[in-house]
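Other chains dropped; remaining ones untouched in position.
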């Protein structure tokens, strides 16, 4: 009897899409205004999904307060009000697209979620664009 | 050619998270302010998903009016403006977490959905917390 | 040059609509299922609006972090996960309708907002019902 519990979180950050091994013209051609060297930013809305058996003792798959605090400690503190390209080590060499951010967030959270549970993340970059990653 | 049709519904209820075989201290330790003996409550937003073949005659997987009425009769009438712990028999012995509520709602709806269709439910306890259950 | 700044907050509570000086039949006739003696509850969404001149030094009408903390300390701590009828002194003798809650929240916040600013509150009882009060 598997249930998925989901928790919303939120952070704001600046970024640019950019490869240092490409010319400015190439960056501009592929990434358009998203490659603005002065950066732009987003309100990222994150939804973390944890799937597993309901613990018959508590009625929880996972305590939402714990999940909320785990996201806060490991994701929000690392990304909120940050410049992703400059201040987040993972993006020194990886382009901070929503896709790569979802993978990075999943990798960050995975060790903190019980191994018997599966994990998936949904990341809204804008209200009209979002990505999902389940570690597969 | 399988399509999933989804229908939103809504109900308000009071509840507390609580095990009668635990001390108040233990309930408070595990469930925090959610175990307030005087109850608190939520606007629950329910989404019911039915998956199946499109009926070539009507173009429907399932008539949405019928689905709406089925949810109203079997779920909303049973839970809306109720105290889950006191007035809903299923929760006399089961903790009314969102996880257990999703299972209870799925079990309630399953006999009223054609057996050739699969069923899934999503239940928002708050705009930031929700659960999903598909009967597996 | 007056600007209004608005901040969302959130709390969950149980309540019933009820007058102790009315019979059960009269309470039921006027308040319907909202007068259920076992209570029901809501996710209340609160928006607090503060209007005033922009401080030329900071560019703020009021520091949003301060406004957020003021709402948390004086409103959320008093109402979140509470039974309004039983646990909130103001509602011992006042019916906890959304209208009366908005007035109570406004009265609670007013002393904590600079007197040169005007204050208004919007309170959603459900996603489809809300009230507004500006102290007039």
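For clarity, chains are labelled A, B and C in written order, and residue numbers in each chain start from 1.
Basically, contacts are C-beta pairs under 8 Å (C-beta built on N, C-alpha and C of every residue); 3 or more make two chains touch, one makes a residue touch a chain.
Only a predicted model underlies this, so the values are computations on that prediction, with no experimental measurement involved.
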- Item | Oligomeric copy total, full assembly; chains in place: 3 | 6
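In this text, only the chains that are shown with their structure count from here on.
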- Item | Pair of chains with maximal C-beta contact number | B-C
- For chain A and chain B, let me know how many angstrom lie between their CA-based centres, rounded off. 29
- Query: From the C-alpha centre of chain A to that of chain C, how far is it in Å?
  - Reply: 34
- Which positions in chain A touch two or more other chains at once? none
- Item | Residues of chain A that touch chain B when the two form their complex | 1-8, 54, 57-61, 63-65
- Message: Using the touch definition from the top, list the residues of chain B that touch chain A in their complex.
- Response: 17, 19, 30-32, 94-100, 102-103, 127-134, 136
- Message: Quick check: in the complex, which residue numbers of chain C touch chain B?
- Response: 10, 12-15, 33-34, 36, 38-43, 45, 80-83, 86-87, 126-127
